[in-house]
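I'd like to ask some things about the structure below.
Of the protein chains in this complex, all but one are displayed in their positions.
By letter and in written order, the chains are A, B and C; residue numbering begins at 1 in each of them.
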Amino acid sequence: MTSERAASPYPDSAEEFRQRVQEFLSAQLPAGWNGLGSIPTEEQVVFIDAWRATLHRNNLLAVSWPESYGGAGLTPLDQLVLAEEFTKAGVPQGGLNDNFSIQMLGSTLLKFGTEDQKQYYLPRILSKDDVWCQGFSEPEAGSDLAGVRTRAHRDGDEWVIEGQKTWTSYGHLATHIFVLCRTDPDAVRHRGLSLLLVKIDQPGVTLRPLKTLTGEEEFNEVFFDGARCAVESIVGEVNDGWRMAMTLLGFERGEAAATLPMKFGQDLERLVQLAIRYDKAGDDTVRQRLARSAEGVEQMRSMGMRAVSQWVNGHEIGAESSIHKLFWSEWLQETTELAMDIMGIDGIIPTGDGLQGMSFPAAEAGTPNTSGAWADYFLRARAATIYAGSSEIQRNIIGERILGLPKDAR
Amino acid sequence: MTSERAASPYPDSAEEFRQRVQEFLSAQLPAGWNGLGSIPTEEQVVFIDAWRATLHRNNLLAVSWPESYGGAGLTPLDQLVLAEEFTKAGVPQGGLNDNFSIQMLGSTLLKFGTEDQKQYYLPRILSKDDVWCQGFSEPEAGSDLAGVRTRAHRDGDEWVIEGQKTWTSYGHLATHIFVLCRTDPDAVRHRGLSLLLVKIDQPGVTLRPLKTLTGEEEFNEVFFDGARCAVESIVGEVNDGWRMAMTLLGFERGEAAATLPMKFGQDLERLVQLAIRYDKAGDDTVRQRLARSAEGVEQMRSMGMRAVSQWVNGHEIGAESSIHKLFWSEWLQETTELAMDIMGIDGIIPTGDGLQGMSFPAAEAGTPNTSGAWADYFLRARAATIYAGSSEIQRNIIGERILGLPKDAR
Amino acid sequence: MFFELDEDQEQLKDLMRSFLQQESPEHTLVQRTENSLERPHDVRVFDRLCAELELVGLAIPEERGGSGAGLVELFVVFEELGRVLYGGPLLSTMLAAELIVTADTEDDFAELLGQLLAGAVRGAVAGLEWNRPSGLTASQDESGHWIVSGVSDYVFDGTDADQVVLFADSGDGVRCFLVDQPEALERSAREQLDLTRPVGRIRFDAAPVTPIGSAASAAGVRERVVAVATLCITAEQVGAARRCLEISVEHAASRTQFGRAIGSFQAVKHRCADSAVLVEAASATGLHAAWALQQDAGQQDPVVRSAKSVCSEASVKVAASTIQVLGGIGYTWEHPAHLFYRRAITSRQTMGTTWQHRDDIASQLFARG
Partner (left out) sequence: MFFELDEDQEQLKDLMRSFLQQESPEHTLVQRTENSLERPHDVRVFDRLCAELELVGLAIPEERGGSGAGLVELFVVFEELGRVLYGGPLLSTMLAAELIVTADTEDDFAELLGQLLAGAVRGAVAGLEWNRPSGLTASQDESGHWIVSGVSDYVFDGTDADQVVLFADSGDGVRCFLVDQPEALERSAREQLDLTRPVGRIRFDAAPVTPIGSAASAAGVRERVVAVATLCITAEQVGAARRCLEISVEHAASRTQFGRAIGSFQAVKHRCADSAVLVEAASATGLHAAWALQQDAGQQDPVVRSAKSVCSEASVKVAASTIQVLGGIGYTWEHPAHLFYRRAITSRQTMGTTWQHRDDIASQLFARG
């Protein structure tokens, strides 16, 4: 830890790869590219499509997959370097649904799928023939995922599915959905669940957009009313779906521990400019809060470095990711609230370009430094302590899995 | 609520009584009296003794008791006025143990005691022949009072007591202790408890001082090893001690809702002077935090006015007292922390007179405005969220009794 | 005794509660907000609030055509209005009437006042700022007629009001005016975070105006109108916070996860308890401010200031907490929680920000100290 040179804590081989990524980016990105955050939502969709195709052509789409299945087979360290450079440049690592298609489902199939499934699904994911979304949360099973009620029963060679899912991101862009459902009605809670692979375009599946409090339609409710899939469209064994689901959710991007703080660092820089614009550089309260925000970035960066070091060295990022989640979600709420206070009356009559695209959880590079964008960001930040495991759930995980405290009484 | 005159929200009769109290105080207090907080701890003990005797002579000691038992028989409104004037003047309403002797035990005996008990104990309390302390908390029964383990069994005409109590304030000044103990070993939790009246000066009772983190010896541990009391030395029925204890603890001084904010208002005034002395009147961070502290006083005052209005009108102050407790304990921690920050390095090398006497929970009028006193106050404030029902317990009470939320799973 | 609502006040509260439950029910709030044609107020509701409940004149003396009630009653009414996020022109019309009653000692504007009290004319007050310049300047043209120029950035009901009164700086201090031709003003609606109360920007370009009241009294009039406006916002904040707490508690008591009502988990229970403390403290402080302002109009600043700062913080925290308790549901457009949150955030910056109020409180502390 003490012997690396000051400029970079990375080994030379990683720096060489970084060089290649930078060259790739400057060759592929349009002149004057300012980051995804700088282009309007509608254009983003077009750009992301084209960019995904570029990545596919250059074999940079599924960086963690082995080359034999069309992946890039990068080492974790190179994945990290790639992610850092993409983040700096403000470009995504794939299409909108690839977090579900490649990262979650693809990785899970690689681990638990049959050879037939791998041969069939993985190429179709890369080619975008299949686009996946997630069918986990339900109206009555939010924090308590083991309480899913959607059920599937066998009918000959098929599973027949009845129930409802919600909070399905980009469901309207997907062709398929992986569905956690109850296949053994007599088993309790997380026993008796299975993970099924279901086509969306069929009579038994209905999608309804779910507007968020900012008025955006990123999410969907998905209704299953006699939807069907073949018996072999299951990941893992029947009634082993809980393990599959936990595996799937566990495929977090290890490099996010490094890239998320980078994005928040960009937020901080915009915020400093905002404070200057609103003539608050001499305002003591703003100075103290801004410094606290900067310390937050520094803390996330340090924790991120520690986490990716472990990840690169082959350790999984475990329950510590709950610490990171809790930290950044609170940081984001505090920091966007500071922005609102800096803007005063302008914050409540926001003008200028808003936050473009979905850019969740953090704003993309190039996000406009307007009251409109900050007000959007401020509102969206309320979701940060709710989605992907609420803060209450995260604190339970930290208390029980990291600190070893006894479970809640039930 | 709208028709009273501006200067006072009190009826004329109360203002006339206030006049009389003020005359009493100016007649009885030494010239140049600056409040209890201004005299050293050792002198306080002497003063309080003498002052208690003065109150006793003037029939102002047990203001809420009926005159037939030696009390003052004041209406709640007059009790309130008296308390306000005493608070302003910085004098106590009785001796150190009278909160236990008069307020708690005396009031409980008036309600549930036999006529014999009232005739015997009440005069002895007033005359200071008997001085009481409290035997409720135990090492293993803090927040969970129903978990007391101290037990008593009958031996002929006597109860024999075995066990340990702790956090007994002023136990070393007391002659007697009321003890909550388990008289039915087979009954669970709060069933099977009794409230016994026990003499301290006997072989089976041992006191050990318990030093607090500030180094003071206000508290005691009390060990019972075959201690005895007569069978009739019981409040209420055998095994009805839980109801007795809850009644006893429920005799809060209703007027404290008004006088505590007055004391905190005095703290605020000292704090303003402190900030001026440390040249922080122009420091924006200090200004904002000080204003927040002032708002806290305003909030406590307003809640206090609401509470005493109800109390004066004959309603008991119920679970709202948990709201007040939670509020002031957090206010006190925040405000004393602000004082520490104002003093900077002086706060960690405190000098000058410290906080005198026990003055809990709030400092007395006349408390020196020194770094020594603030540092003491700051340390003591840590107890505020623990003693007399921790903040966790208060939040449970508010959640369950005021908001009607379901109980914790057990 | 002296700090509980009396029977009449309790009745007024019950009346408001049941009227608004019927006329402005929460379950249609989101839908009404979306329907921009009648967004966000309902003409019929406004008419009934004025004509039947006579709320514009509630705190206006009987000899001027009001009901002669006090600021405590006004607080009670606006607390209930805040509870349903009412955003119609009652506040603006009431403030316009308050301005006229306070400034117009000669009763020169009795007719306009009567129309405002009846709700026949909707009023708005421009140049109404706590602790900031009005943004408007008044001068006399050659013929001696007063004209006003400048921009008033944030006027309650500024776009649609029938009549506009205003405060403007006249060279030697502030003065009160009535705009002669309100239809000729350049007005624009502002898109704001709060979706439930329309505000407008009004540009004055040498707009002819008529003075209301004397130059000598105008500063006092502004102080009064600012204090009353702030008090009403504060009351709304209390009402909204209390309703948010109720929503949280209802959800926590009924929603089950892990086989238990989530309100039995301390994380949720204690969150609700903290909100209850905020609501109780805000409510007591707000009501105390109304009472104190009523008692002693000369000492209005400090208590109203504290109340605004306290209630702003409470309403924002409780609304945010409600979204958290509701979880995903609280993040949907369909649930009104976000409307409460938007209103809370917006009201916090209105009639003096918390920072401004605290800075003033500090100045008073040090001046006294």
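Following the convention adopted for this analysis, a contact is a pair of C-beta atoms (placed from the backbone, for glycine too) under 8 Å apart; a residue touches a chain by one contact, two chains touch by 3 or more.
If you're wondering where the values come from, they're calculated on a predicted model, not measured in any experiment.
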Full-assembly contacts of the left-out chain, visible side only, are chains A, B, C
Hey, which of B:340, B:355, B:373 or B:403 is the one touching the hidden chain? B:340
Among A:202, A:273 or A:351, residue touching the chain not depicted: A:273
Out of B:51, B:167 or B:251, point to the residue that touches the absent chain in the complete complex. B:167
By the contact definition given up top, give the residues of chain A that touch the hidden chain. 1-2, 4-6, 9-11, 77, 268-269, 272-273, 275-276, 281, 284, 286-288, 290-292, 294-295, 298-303, 305-306, 308-310, 312-313, 320, 323, 326-327, 392, 394-396, 398-400, 402-409
By the contact definition given up top, give the residues of chain C that touch the hidden chain. 265-267, 270
Applying the definition given at the start, please give the residues of chain B touching the unseen chain. 137, 140-144, 147, 166-167, 210-213, 215, 285, 340-341, 344-345, 347-351, 375, 378-379, 382-383, 385-387, 390-392, 395-396, 408, 410
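As a working rule, only the chains that are shown with their structure count from here on.
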Roughly how far is chain A from chain C, going centre to centre by Cα mean, in whole Å? 41
Taking the mean of the CA coordinates per chain, how far is chain A from chain B in Å? 54
Chain A touches at least 2 other chains through residues 285, 408, 410
Expected list for chain C, residues touching two or more other chains, is 260, 268, 355
